[in-house]
Structure formats: C-alpha cells, structure tokens
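This is the structure I want to talk about, given as structure tokens.
In this view, the complex is presented without one of its protein chains, the others remaining in place.
Read from first to last, the chains carry the letters A, B, C, D, E, F and G; within each, the first residue is number 1.
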Amino acid sequence: MKKVFSRPKSLVDCQTHFCPGCTHGTAHRLVADAIDHFGVREKTIGVSGVGCAVFIYDYFAFDAIEAPHGRAPAVATGIKRVHPDKIVFTYQGDGDLASIGTSEIIHTANRGESITVIFINNTVYGMTGGQMAPTTLLGQKTTTTPYGRNFRNDGYPIRMAEMLATLEGVAYSTRVSMHNAKEVLKAKKAVRKAFEMQIADMGLTFVELLSACHTNWRVKPLEGQKRVEEEMIPYFTLGVFKERKEKDFL
Amino acid sequence: MKKVFSRPKSLVDCQTHFCPGCTHGTAHRLVADAIDHFGVREKTIGVSGVGCAVFIYDYFAFDAIEAPHGRAPAVATGIKRVHPDKIVFTYQGDGDLASIGTSEIIHTANRGESITVIFINNTVYGMTGGQMAPTTLLGQKTTTTPYGRNFRNDGYPIRMAEMLATLEGVAYSTRVSMHNAKEVLKAKKAVRKAFEMQIADMGLTFVELLSACHTNWRVKPLEGQKRVEEEMIPYFTLGVFKERKEKDFL
Amino acid sequence: MYYDVIMAGFGGQGIMLMADILALIAMKEGKNVTWMPSYGVEMRGGTANCTVVVSSEEIGSPVTGYPYSAIVMNEPSLLKYEPMVRPKGFLLLNTSLIDPEKTNRKDIDKLLLPANEMAQRLGNSQMANMVAMGAFIEKTKIVSLDLAIKLLPEMFPNRPSSFISNNSRAIEKGAEFASKGGDFSV
Amino acid sequence: MYYDVIMAGFGGQGIMLMADILALIAMKEGKNVTWMPSYGVEMRGGTANCTVVVSSEEIGSPVTGYPYSAIVMNEPSLLKYEPMVRPKGFLLLNTSLIDPEKTNRKDIDKLLLPANEMAQRLGNSQMANMVAMGAFIEKTKIVSLDLAIKLLPEMFPNRPSSFISNNSRAIEKGAEFASKGGDFSV
Amino acid sequence: MAKIIIDRNRCKGCGFCVVACPKDLIRIDKELNIQGYLPAMIADNDNCTGCALCAEVCPDVAIEVYK
Amino acid sequence: MAKIIIDRNRCKGCGFCVVACPKDLIRIDKELNIQGYLPAMIADNDNCTGCALCAEVCPDVAIEVYK
Amino acid sequence: MAEKTLLKGNIALAQGAIAAGCRYYFGYPITPQNDIPEYLSGELPKIGGTFIQAESEVASINMVMGASAAGARVMTSSSGPGISLMQEGMSYMAGSELPALVVNVMRVGPGLGGIAPTQGDYFQATRGGGHGDYFNIVLAPASVQEMFDLAIKAFDLSDKYRNPAMILCDAVLGQMKEPVILEEKGAEAPPARPWALTGAKGRKPQFLKTLYLSDGEQEAHNLELKEKYDLMRKEDVLFEGKGLDDSEIVIVAFGTVSRIVKTAIQMAGDEGIRVGLIRPITLFPFPVEVVRRTVKKIPKVLVVEMNTGQMVEDVRLSIEDKVKLRFYGRPGGGIPTPEDVLREIKVTLDEKGF
Partner (left out) sequence: MAEKTLLKGNIALAQGAIAAGCRYYFGYPITPQNDIPEYLSGELPKIGGTFIQAESEVASINMVMGASAAGARVMTSSSGPGISLMQEGMSYMAGSELPALVVNVMRVGPGLGGIAPTQGDYFQATRGGGHGDYFNIVLAPASVQEMFDLAIKAFDLSDKYRNPAMILCDAVLGQMKEPVILEEKGAEAPPARPWALTGAKGRKPQFLKTLYLSDGEQEAHNLELKEKYDLMRKEDVLFEGKGLDDSEIVIVAFGTVSRIVKTAIQMAGDEGIRVGLIRPITLFPFPVEVVRRTVKKIPKVLVVEMNTGQMVEDVRLSIEDKVKLRFYGRPGGGIPTPEDVLREIKVTLDEKGF
C-alpha cells in the first residue's frame, strides 16, 4: 500500500497548541500543502500576525518572522522587496488583519505586492479571550459585546474579501470555508491558486478562510462547524471575488 | 439693492494662508455655507486633519480641534459620542484620510458614526511640499515620484468615495469637483446634503471634493482647474455612490 | 499567621471557584488575602492554577515559589507543584485522577482524596472541587469550615437551594474524609 | 574673518540661488561657510530667506539674530530684517520694489540698488538677484567677484552660453553700480 | 439691476471669477494689491445680472453680489 | 484496498473525521490519550476506500491514509 | 470598617474609574488587561456611558482625545505594544492639555514579549515615550485597593493639571484578587471644563491645537507646560515611607516589587536587620525630596525593580550626597523573591564603603 495522504513536508511534525477542533490547524496544513505542491519550501518566508497563530515559526519548516500585531503585510512588503524571487506570505487573524492592520492590508494590496495573504476569519479575537472582532456577526455575544454586537454602537461585520477585490493591485480574492471535508478540498485549491499566482508575480493574492473558535464561542467543535455553515456563510458568502488573468494590469 | 451673496457667518472674516486659487478656500466656504444654512453654527464642532487645511480653527467661527495626522475620524468619534446632539465634521486631505488615516476612516465609516467627512482630494501632499498621495494619478510626477507614479512600485490611485460606499455604516458618499462655477454649485448641494443627513442621524456622510494644488503641481491656477477637469475627473468619476434613505439600516 | 496554597488542575475542574471561595472566607474572617491566577496565553494549554495567600499581616507577594501547601487535581499539576511545596508542607492530591504512586516527596504531609468519586457518589462529579476544599480546610484550619458552608447561599445567589445543599454536603464530606483520614462513605 | 548675511525676498526672486552661489564661491576659496534657508510651512507665505555665514574659523550657529548684513529684495523683507542688522552693518535694498523712504536705520551703511530695473535693461528682470549679488560682493569683498563669474558655467552646466554671459553681465553691472555708488547705465 | 464688489486686497488674482462670469465683466487689474497680487476688478458693473457665479467660484470669498 | 492510521496521541478528539467519513468507519474511543482527550479510532478499516476525507478534515493532521 | 469586596485588580480599577465619574472608554484588547474593557463593556451602557472597542490603540487614544476635548472624563487601557502605539496621541494630549486616564498593565518587552509581570515601561511612562518636552502624571498602585483608589486619584490629578495621567502596573496587580473597600469619597466632582468643545453657544468659538507658528509662541507654551510640571513636583508627590528614621539601609521599590520587598524587610527584621522602604506612588512627579532627605541619614540605598534598571536613575538623580547605591533587577518576567531581596540587602550592607 502506498501512503496517499500524509503530513506535508513543510509542516513540522509536532503537536500544535491549538484547541481541539481549531481550524487554524487545517489552514496551516493547507499552506504547507501548497508550498510542498510547488516545491518552494526552500524559497518561502512566512510572516505571522499576532493571534492564536503567532507561532507559525514553530510549525512550518521554512523561514518565518513574527510581525507586530496587524503589520504583517508591511513586514512582508519589506521582505519581498529585498527578495523578489522568494515566496512570501502572511498569515493573519481577523483582529490582526481587519482591525488594527486595516491600513497595512489595504495599501499593501493597493501596491499589488506579490505576496499571498492567508486570512483566518473566526469572528473573534481568539488569542486574547474572545473579544469582538471586526467580523463578529450582528447580535453575536463576545466578551466585549456582552449584549450582542449592535451596529449602532459597534458597527458592522466587515467583508474583507469583497473590499479588497475592489483594489486594482489585488490579483485574486476569494473566501472559502473549512467546516467540512468538501469545503476543505475547495479551500486547498484556493490556497494553491493563491501561491501559484504569486509565483507568477500577478499581484497580491488573498484567501479568506472561515474558521471556528469553539473555545471562545463556547461550543463543542462539531457545533462550531455547524455555526460556520449556518450563521457565518449566509453573511460571509463563499466565492471568488476577483481573479486576474494578466500580469501587467492597467 | 440686497446682498445676494456674501461671506457665510460661519467663516471668519480674514485672509487665508492658502495659495492663490487653492480650492481649499472654496471648500471652507461650502462648509460654512451649509452650517449657516442649517443654523447650527453654535452646535458645530470641526475636526481638522493635518495638511494645508490644518488651521480650520482660524477660519471657522465655531469650535474646532486639530487632530493628529490621519486621526480626525477617531477624534470626531470621541466628540460625537459625548455630544450626540452636536454637528461634528472632519476636514481632511488625501494624504491625511486615504493614506495614514485609512484605518480610522474605514472603521469610523463602518461604525456608521453620525459625522460628516469633508475630503479634499488634490492628488498630492500639499502642506509638506508635493509628495505622492494615495490619489496621485498614474504617471504623475511628484517630489517622491520623480519619474511619475508607477503602479508596480507605488500602487494605484485610490478611489475613496467608491470604497467607502461599500460599507454598511455609510449613509452618503459622493464625489464632486470645484473647478468651475457649475461644479461648485453642485458641490454646495452635496455638502449641504451631507450635513442634512448628519442632522437626521443617518450614519456617516462623506463628500470627496476634487481640488487643485497649483503650487505643487507647478501650474498656474487656471491651468490647475483645467487639469482637474481633464485628468482627474476621467479617473475620479463624479457622482453619488451611495445615498441611504432610512435611518435604521439593516 | 501566614499560609499559602497553590491549587491546580484542568480548566473546568473549578479550580478558580475553589480559590475564590477560600479567599472570600478568609476575607470575611477579617484576614488579609490574595488570589492570584495563571492568566493569558498560559490558559490556552487547558490548565488552571491559582495561588491563595492568607495572612494576619499585610501580604507581600501574591505569587510564591515555595507554598506551604498545594491542592493538585490532576496529574500534570502534581508533576509541576509537588516539588515546590515547602518541607513539612501539605499536599492534597485527587486520587481520582492521579496515581498516588506518582508522588515523590517524603518530607511533606499528604492527603489522598478520591475527590471525583466522592463527588460522583454525591450525585455530580463536578463537585470534586468542593470536596477538595472541605478536606483542605478541615486539614489546615486556615479558615472556618462553618463559614464556608454558611457563605454558599451568598456566593451563589441565583442558584436553587438544592445546589446549595449539595455543595454544602460536598464540603462536609470532604472535611469528614480529612478528619477521619481515609475511608469514606456517602 | 567672519561675515554673515541674510538674503530675503519673495519666492521666485531667486534668493536661494543667490545664497547658493555666494556659499559656493566661499567654499571654493577654502573658507568655511554655512547656508541656512527658511523652510517648511513658513514657505507657504510666499517669502524666502536664507542666511549665509562665511568664516575662516569653524562656524558656530548658521542662524543669526544680528547679521553683519542683509540683502532685502522686497518690502516685507525690509520690515523684517532691517532692524536686525548690526550697528555699522550693511543693508542692500532693492529699490525697484522698495520705497527707500521706508528705511529707518541711520547707523548702518546702505546701498540703494534698482536691481529689477537694471536686470530689465540687461534683458531679463529675473536676473535682479545676480545684479544684487554682484553689488553685494563688490561692496563687502567677502568673496572674489572674479571667482563668482568664473564659476557660473560650472554652476549651470546645462544652460546655454548666452545664459552664462547674461548672468556674468548682471553680476558685473551690479558690481559696477556698487563701486560707482549710484548712477547706472547699460 | 445688480452689482458686485470685489475686495481688492483679499483677492489673490487667481482669475477664476474672470473665467466664470458669463457676461465677461471681470478682468485682472494691472496694479498690485497689498498682498503683492494682481487682483481682479469689475470692468463693467452695469451689465451684471447678479448671477453670483463669480462669487461662487472665488476661493478667497472676495466677492459680494447685490441685486 | 485501503486503510488509515490515526495518531492516537496527536488526536484531540474533535470528532470531525467521524462526521467526515462517508462510510462511517471512525468513532471516538473511550480511553483518554496522553493529552487527556478522547481520541478518534478507526472502527472498521476493512471497508475504508482511502478517500482521505477524514484526513483532509483533521485539524491536527493526525490521520495518514494508505491505498 | 466599611465593607470589603473581593475583587480582581483590573476590575477594581474599572470600578474606580466609574466611581470617578468616567463614562467613556475606548480601547483595544490586549492581555493582561482585558478584564478592564470586558467589565466596562457590560457596565457602561447600564449607566448611560459609552464603550467602544476601537480598531486599534492609535484609534483608541484619538477617540480618548476627542471625548476629553468634548469635556468628558474618559479613559483607555492597554499594555506594552499598545501603549507604544499611543505615544503620538499622548504627546498631542499633553500638548493640547487634555486630561484622561491611560492605564498600562505592563507586559514584557521589547517586542511582543510575554505577559509575565514586569516594570520595563518605567522609562516610557515617566520620560514621555512620545516626542517633545512633556510628562505624564504616573501613578503606581501596589494593591488591589490602590487600583481602585488611584484610578480616582489619577482622574483628579489629570483634571487638575489638564494633563494625561497614567496608571502603571503589571499583571500581578491586574490579575490578583484582594479585598477592597469601594469608597467613592475620594472622587472629587470633576472640575468645570470651560475650555471644552461644546459648541460656541453664547460664547466665542474656541479651539484646541498644538501647532504654534508665530515667533516665540511655542516656546512660551512649552515653558507654561514646564511650570505645570514643576507645580506637580511641588504639590502632588505621593509615596509610602516606612522606617525612614532608624534603619541601616533603605530600599526604593514601586508596585508589585514593593510588596515583595516588604516581605523581605520582615524577614530581615527577624534577623535583626532594620530596613526602611520608600515606595514611590507617583512615579512622575518622583518623590525626590524624601529620597534626598532619607539618604542623608541612611546613606545606603538598594533599588529593586523588575527591569534592568530604570527607576534607579530617578533615585540617583534625587541624591546629592555620596551614598552607596545598589541596584537589583529581574527583567523579562522574572519576579524577585523575598529571599533574593534579603540577599541583596545583606550584600549592600556588607559591601565596602566607597
């Protein structure tokens, strides 16, 4: 018998610190899978945001750096400008990317930096204990919206994939989910596509992955997956919002 | 004979420091006009960004504060939350709002704060001597794009009115120009509308005013007006990108 | 008087609550007390621990590297905290989840308490923390057991009286076990 | 030796260039020199000024509140800088744009130079700055006039020779005016 | 019957009003004002309609219109 | 012919694989693993098709698939 | 005796703020101070206040600036990296003389650092991490009671001087529970704010700014600020002093460390060594006078901090005489034990003169 599914080489063989059922683990594997797939492990530099996924340097078998909260796209810009031939990606949570890092992601996207952005939307600040994220759904209770998110006070859940798709510098913007095997397989394709387009130097590629944070949602892992499907996806529509075909655009 | 056009009461009777033909002056008048029109001078608090228009406190006859560069929307949020019954607006340049202040304008808009944002797009950093702004046109020479703005290095001119229109919290988003009398009259309507909707507590209202910076474009005032018409408007389309009808939206 | 204790176990075992109650009683008795939990990222690992210091004097550090006592409710906690207990100190271990063979120290007093089993017999293994607390107080006498029981209604104002009485029973049973030193029945 | 001068006028009158040339000559002569402009927001007002210090010693401050001399090319500059000039200092004023009646100081040496008119007669009123520089150098002798003229081609490598010769003429005419002290012809 | 008054010393001579006047009544003066600019002046107030387009376009709010 | 191997000690017992297996071949064990979780176990490897859906869905990459 | 409540430090601080009349909170989550926004997000709406989770610390401090300009008592809280991001805003607030409370529950730095207790931000807090000539009022609680009391005090001082005030503490003080007496007597009614922006009704328009362009204007402004700081140094120094008359050696320590030092002092006492303590409560203004006076009598000083040596500079700057000054520090999350401190006491006493 042949091994038909095994751990990607780019993923260090160790236990993660993620909670049971946390799909950060899945997203990590999908990134490692894409890096393996294109055989670029020795050319890859990862940039982590600050959030539950801050430890990417412990889990990935390639070079990595920890950026200040929200600033991963700027750090990645610095790296990519020095090494245009390397594969550079950021891995950021929704607090990191869509709140404190809004300015950096928008302008990095607008400059069309050839980097890939892996964006984990789990509608809360996981690492710090479940506070409201910019993606928190209306009515959702978090530790800082104890009465549920109210748009008059707290604003609206932001749809990043759509917003970034409006920028010229973005080559690819998509939203996928990881709540069941079928969606994971689609997500895998999207992540590969994003890296493929980076290798082709097309501009910034962006993959938003809907993810569950069972711990802070205070539900069991399987209930969390259900919530992704039933509550998140209706608001955060899955799909490709932009996919550019040519390299030199405009 | 009756005076049919005179200086708005909300505009201090003094000389401005603006260069000859700088339409910051026009924009100031339009704001003062709207405040007079609605009779809210004694309820108005202005927040200036940092740029050539930093001195609004010298020119307007109502309360005002100078916010740190780019942060006017956050400062305005603080003010409006303390005084929900007051009329609060920010007055910001394109460097201030679309570059360093990207995050603040997007999240203030997303929260739907009932404030009005007056946005002067003159495609350069006027005050600091004509560096590239996020709105600088492709190919445009500035002191930091001596070879012309090149999207591979410098990114694309950002269209703020369109981007903000995608956010739920925004009640009104429009782009107008001030390069001739007809457009000034339209701009006047837009500014009034923006304040009117603020008074009705509809959400954030946003008016982008295309403006010339002859000094840093290194052209004569009338040539600058022509450039607004011939080069800016084709890229920065005039129009209303969003206008909400109801107050409690969603 | 000065006494300190580290309580440790899995998240979900009610460690913080146990520490809370102990601190509250001490406060009500007019003693100085500090309650210091582990916090932040550390918590992600699923462990919980809390240090309570009770003293008649002003309390210096609320954290301590050499506590007079420790309550360990699971095995990882045993491994971490047993070595820290002061010589002649006291260790309460929850034998429902810890193999007593795994303890090493000979120079400390130990109480082997099958807290989960006892709680189970009382109807709910969630009350293992109350059993442990009863035993701990009885053993160390740093606060009054009666007060612990008397305070329950005040501490859980929104819970039904059955909840209160069950927990009182758990505390009492724990204390009983400690005083009798071994055998237990419900 | 130590000498300092403030040059001032409207933006567009070539104040900075004049200061530049003066500083360059001083440098070429092996002197120490500093060139310090007004900058930033101040410039928006449309005024330009620059302080040049020339010295055989190390130069301390490049800004000075009491210069030995001033070149004022327009009226606002006269009002601002005339009072600062040291007693017995030197003031060059551009009478093409300044009413000489407006000067107050009696304790300083003044040269009333119709710089724009002279430049106009030389074919381009833009060269008023060169006329002023020629007059200033001739009057103060802080640098060599010959060198000023000799350096022009080096300073404007991309300009046609007519440009160079016109500017040389302007410098010379200014110097002539200064030495003859008054009357001028082209 | 209408007329405009230009505040000669407030004007910065940008010329916008000159271009804006549908009746072509405004021109740039030849004498500097106190600011050092060549200001706009009304050349022919008799034909002014009071449309105020000149005033609307003036960045320095230097024009008043009467009707 | 196919089979899967679950790394019992790496598994955190989330149950995603249980739900993912189209053949319903995986279940949760009753004994804790060293991490203190009740891990997944393959109940019936004989019917495994090697489709790897269980593996794709495992956040802890605890499953290997052979075919 | 008033009734006591068992409270977490962060919660006590939040309750202190409410007791002081603070009704506006703008902040961004960061460990180990999240209890503060979490608590206030539940409480403020109940009492007519506003809680906004800002999009960043930069936005937070600018919202605070706006609310303060509008005349409200307002606060934010954060830790290490977040406080660094607020430095521009804090400089603006000091420059435009706006009061507010900024809480720093310190975490280890530099960089992302851990959340262990530390005192590594002393310099940033007391020297103004932002640009320009200004200072924050800095208060350092050492108990949960003081988390409550000093929150109130901080608002009062901040208003008195129209200057931002900072509570500088660490995870121990933020996370620990202790019995607290929640007495609001401390809270003065916030003073009138005639300078606030409320709309120019019945008065001239007024404004708040920090840009001064005319000659000498900015210098005059900066000298005025300096006068305020000098007044603080004269009028509002707070410290706790113990055994400053008859000890062999005096320790200077603040916050969490001062508690450990107290235990060490007891231990030393048991061994017959008399040790005094100066615990600065205001870090700015620093209790210069008491240090100066004390070392004249007790010329042996030990400074203990959880960093590589920051407050020790203020101690040294307070001393005019020759004294033996020793520093003992644990940086990066290491907590000195009473035993460590006792050892250092002995070393200092044993050291040869100089």
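Note that in this section a contact is a pair of C-beta atoms (placed from the backbone, for glycine too) under 8 Å apart; a residue touches a chain by one contact, two chains touch by 3 or more.
This structure is a prediction, so every number in the text was calculated from the model and none was measured.
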Among the chains present in the display, which ones are touched by the chain that isn't there?
A, B, D, G
If I consider the whole complex, including the chain that's not displayed, which of G:T50, G:S96 or G:T348 touches that chain?
G:S96
Among B:P8, B:P73, B:G112 or B:P134, exactly one should touch the missing chain; which is it?
B:P134
Which of G:G21, G:P45, G:P299 or G:P331 touches the missing chain? It is G:P331
For the chain left off this view, which of G:G114, G:P141 or G:P205 is in contact with it?
G:G114
Touch list for subunit D against the chain that is not drawn
20, 23-24, 27, 32-37, 39-42, 57-63, 65
Could I get the residues of subunit A that touch the absent chain, sorted low to high?
41-45, 47, 54, 57, 60-68, 71, 74-83, 86, 103-104, 106-107, 111
Logged for subunit G, residues touching the omitted partner chain are 58, 80-81, 83-85, 87-88, 91-92, 94-96, 106-114, 116, 118, 120-121, 123-124, 127-134, 209-213, 216, 218-223, 225-226, 307-308, 310, 313, 316-317, 320, 322, 330-334
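Here, only the chains that are shown with their structure count from here on.
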Common touching chains of subunit B and subunit A
G
Two chains sharing the most contacts, counting C-beta pairs only
B-G
When the C-alpha atoms of subunit B and subunit F are each averaged to a single point, how far apart are the two points in Å?
59
State, to the nearest whole Å, the distance from the C-alpha centre of subunit C to the C-alpha centre of subunit F.
38
Centre to centre, by mean C-alpha position, how many angstrom separate subunit D and subunit G?
56
Identify all positions of subunit B at which a residue touches two or more other chains, and write them in rising order.
19, 103, 106-107, 111
If a residue has to touch 2 or more other chains to count, which residues of subunit F qualify?
none
